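Presented below is the structure to which this report refers.
Yeah, one chain of the complex is gone here, protein chain that is, but the others are all in their spots.
Up next, chain A:
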Amino acid sequence: MCATDQSGNRKSESYINNEDEKEADYRIYSVLSYFFVLVIIGIPVWWYTTRVYRADLPIEEMYKLQSNRRINKDFGILLSLEYDILISLVHPDPAGLDIDIKGEDIDVNLQPFLKLLSPIANFVVKSQWLYLTELGYQRKNDDHYVLRERQLPHVISPLETKLWSHLSPRPTLNLVLYFPHCSKPLYIHNSKNERVESNAFLSPRWGGIYILNPDKNSCENKLFQPDLERVVSTFVTQLQSLFKMNGISKEDIRALKISKAEEIVASTRRTLNSLARLLSEINSIVISDEVGEKISIAVENVNQAENFLKSGDVDNGLKHAKISYYYSEEAFSDPSLLALLYFPQDQKYAVYIPLFLPIMLPVFMSLKLVKRWYASRKLKKQKEE
């Protein structure tokens, strides 16, 4: 409201000036308070609430765990703390021949060997019968049939489609016992076209196949009783070969335990190392507290296992190695460790910038006003002095 009176004008001017000054002060205080709330409090709160939650991790320790073990040239068996052994008895001609053998018999006789291996893994033995299934790729050679060595790689795949060995969470070792037709005895020939005495072969990581031909007498009587000792011996030899053991003496078992413990420790270190690298590279993976805890347990145990192995205490080293392997695997394959698919970092800014920028612009622009006001106040103070 403007007053028209001259003196009144001046009076109102000074009144207005006083009011102006007070209003200017309040205006400046409001700008400063906006600035304080939005920038000093708001931005840190926004940053904190939209950050990816990451539990504390011993990242440096994990990086230090570089594996320095030389890798073996050939593939050994798949590394796991538990295995399934599936004994498949394949009989293509059930109408023509009765076979008197049971999976349980083979299982009972395999147990002594499996007990020797129990420190390194647990074994679950299953068995099944497959009828009317043949092995392909046989060539006739006078009165018997022949499987040549170079055809053996192609034998396993068609057989595997019928084996159903994938119904358990543990890796499977297949032991197949094949009974050829009475009229078509089958032998394996090696690359030099000589008959292989054991009539068995194996595939690393998959398992082994043993071809047991029924003899003439059994064929005539229509009842075949396989030599259980021969079957069990072949299977045990195949298992030994799969586990890369030279024998079953005490030294061999100890060597196996040492090599397994070292393998487990190397695998755990690799897992933790790659986990550390992944979590540092991809910033948008959430690390929950459980995962952080599992990683700490794994790191602790792998160091303990290392120390035990160095001092020669194989059993304790193996025990701690197994614990660390279990926890590191759990941590790595935790379902919550998925990169935030639809909320990557740059899109986070793309969402919030249109929200905050229009608010921030006037606040930052009015800082100029604050500076001018502060300068004028200083001048007024100087004038008053």
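Following the convention adopted for this analysis, contacts are C-beta pairs under 8 Å (C-beta built on N, C-alpha and C of every residue); 3 or more make two chains touch, one makes a residue touch a chain; residues count from 1.
The rule we apply is simple: contacts and distances are computed from a predicted model.
Asker: Please identify the absent chain by the protein name in its UniProt record; candidates are "ER membrane protein complex subunit 2", "Vacuolar protein sorting-associated protein 45", "Phosphatidylcholine:ceramide cholinephosphotransferase 2" or "GPI-anchor transamidase".
Answerer: Options "ER membrane protein complex subunit 2", "Vacuolar protein sorting-associated protein 45", "Phosphatidylcholine:ceramide cholinephosphotransferase 2" or "GPI-anchor transamidase" considered; the missing chain's recorded name is "GPI-anchor transamidase".
Asker: Identify the residue among A:Asp142, A:Glu229 or A:Glu251 that touches the chain left out of the display.
Answerer: Answering carefully, the residue with contact to the hidden chain is A:Glu229.
Asker: Touching the left-out chain: which of A:Ser33, A:Ser118 or A:Asn190?
Answerer: Touches the omitted chain: A:Asn190.
Asker: Among A:Ser218, A:Gln238 or A:Asn301, which residue is in contact with the omitted chain in the full complex?
Answerer: A:Gln238
Asker: Considering the entire assembly, which residues of chain A contact the chain that has been omitted?
Answerer: Output for chain A: 71, 73-75, 78, 102, 104-105, 107-109, 111-113, 149, 152-154, 156-158, 160-161, 164-169, 188, 190, 196-198, 200-206, 208, 228-230, 232-234, 236-238, 240-241, 247, 270-271, 274-275, 277-278, 281-283, 332-339, 341-342, 345-346, 348-349, 353, 357, 360-361, 364-365, 368.
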